[in-house]
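The block that comes next holds chain A.
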Amino acid sequence: MSSKMKFSYYPGCSSQGSAKHLDESLRAIAPKIGIELEELDDWNCCGASVGHIGGGSLPNTALTGRNLAKAQQQGKQDVVTGCAACYLNTHAGNEKIKSDVKLRRQVNDALSAADLSYDDDLQVRHMCEVIVNDVGMDKIREQVTNPLTGLKVAGYVGCQTVRPFSSTDGGGNYDTYEDPDFLNDFTEACGAEAVDFNLKTSCCGGSVAVMSPDRTLHLIRDILQAAEDAEADVITTPCPLCQTNVEMYQDAINKKFGTKFNIPVIFYSQLMAVAFGMDPDKDAALKRNTIRARKLEKLAKK
Partner candidate 1 sequence: MPDGGTMVIEKKSGIYLCEGCGIADAIDVDALEALATGDLKTPHCKRHAAYCSAEGVAEIAADVKNGDVNQVLIAACSPRVMTDRFNFPGAQIIRANMREQVIWSHPPGEEDTNMLAADQLRIAVAQAGQFSPPEPHAEAEVAGALLLVVGGGVTGLTAALEAAHTGAEVILVEKTDTLGGWTRKWSRLLPERPPYRDPQPNDIADLIAAVEGDKAITVMTNTLVTSTAGGPGAFDVTLTQNGKNQSQSVGAIVVATGWRPYDPSLLEGLGYGASPDVVSDIEFEEILSSGEMKRKSNGDALNTVAFIISGDSDRMPYSSGLSDRIVIKQALQLLEAVPEAMIYVMHEDLRAHGMAEEFYRQAQEAGIIFQNGVVKSVGADLTITLEDRLIGEDVPMSGFDMVVLSTGMVPNSTNVDLEPAAKGADQLVDDVNPLAALLAAAKAGDGEEKAEEAPAPDTSEEADQDGANGEAAMPGGPILNLQYRQGPHLPVLANGYADSHFICFPYETRRTGIYTCGPVRRAMSVAEARQDAQGAVLKAFQAMRAADKAVSVHPRVGDLSYPEFGLDICTKCRRCTVECPFGAIDEMEDGYPVLNPTRCRRCGTCMGACPVRTINFKNYNISMITDMIKAVDVPDEFAEKPRILVFACENDAYPALDMAGINRHQLTPYVRILPVRCLGSVSATWVSTALESGYDGIMLLGCKSGDDYQCHFVKGSAIAQERMESVGATLESMMLEKERVRTEEVSIADSARVTALLNDYADEIKAIGYNPFKGF
Partner candidate 2 sequence: MTDGAPKSQTIAVVGGGIAGITAALEAAEMGYDVVLLEKGPSLGGRVTRLNRYFPKLCHPTCGLEINYQRIKKNPRIKLMTMSEVQGVTGVRGDYLLTVRKTPRFVNANCTACGACAQAAETEIDNSFNYGMDKVKVAYLPHEHAFPMRYIISPEVIGTPEADKIKESCKYNAVELDQQEETFDLNAGAIIWATGWRPYDASKLDVYGYDSSPDIITNVEMERLAAHDGPTDGKIIRPSDGEPAKRVAMIQCAGSRDVNHLPYCSMICCLASLKHAAYVREQYPDAEVDIYYIDIRAHDKMSSFYERVRNDPGINFIKSKPGHIVVGEDGRPLVCGEQIIEREIYQRPYDLVVLATGMEPSRAPGADQPVDVEQDEHGFLIPAVGNDGGQFSAGVAGGPFDVALSTQSATAAALKAIQAVRAG
């Protein structure tokens, strides 16, 4: 790859809160793997999984419409996001708007209230999918100057990252949505060991975990248990909500189930930043993990 691939980058709300480390590490590794991220101007919330309940169906779609309208102003390049929920909503919303003439008219009617319109044919993509299909593992391996030898990693994909086609029939160029291999490929490209982890697309509870953790703690417990059984040093994930849920609830789980979990949960982009020999704090944002990934930190180049 000689020239860089340019994307309109949609960081999503969590980039300013719970998933700052995803945003920071993604921005750090992007140039290394030939990606230029141009932040989407004045982006707004995607509506997540409850927007339509709180605000209604069309207003919720209008959120996506506004982001796409903004992206259209920025050029024809694909929109990329690192957040699973942003991806799911924006991708699905985009596909619906593009295929449903009436919906498109209504969305544009609403957008016109702010002198915006979306009539382009943009593609909305997820960063992992871009790395899998556009960047390729060779490029990752090329950049690894600090192979993470000996680090055992459980690749926890979560649900929404690989399910962009929930309400449309297209999208998602992964090998499979039940048993995707890409996180293991990332891990191994970074020189670490991908352990056999069979709950890779198991649900963490999602937003229900935020609302009513008691109903979903057992799901996270199972994920942690599987990682522990596989003797993983860290769990890696692409999903902001997965990262937070699996990391934050370990105390509560230990209390409820009498377990002693203390497993770091990091983003794949943090893993890559370390493997690329980048700064563990500034680029990999390892300090932002409440459960510190000590073993990874030791492997990091100071």
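Definition applied: contacts are C-beta pairs under 8 Å (C-beta built on N, C-alpha and C of every residue); 3 or more make two chains touch, one makes a residue touch a chain; residues count from 1.
The set was built so that all candidates are chains of the complex that A comes from, given by their letters.
This structure is a prediction, so every number in the text was calculated from the model and none was measured.
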Touching candidate - 1 or 2 - for chain A as found in this complex: 2
Chain A - residues contacting candidate 2, complex: 176, 178-179, 198
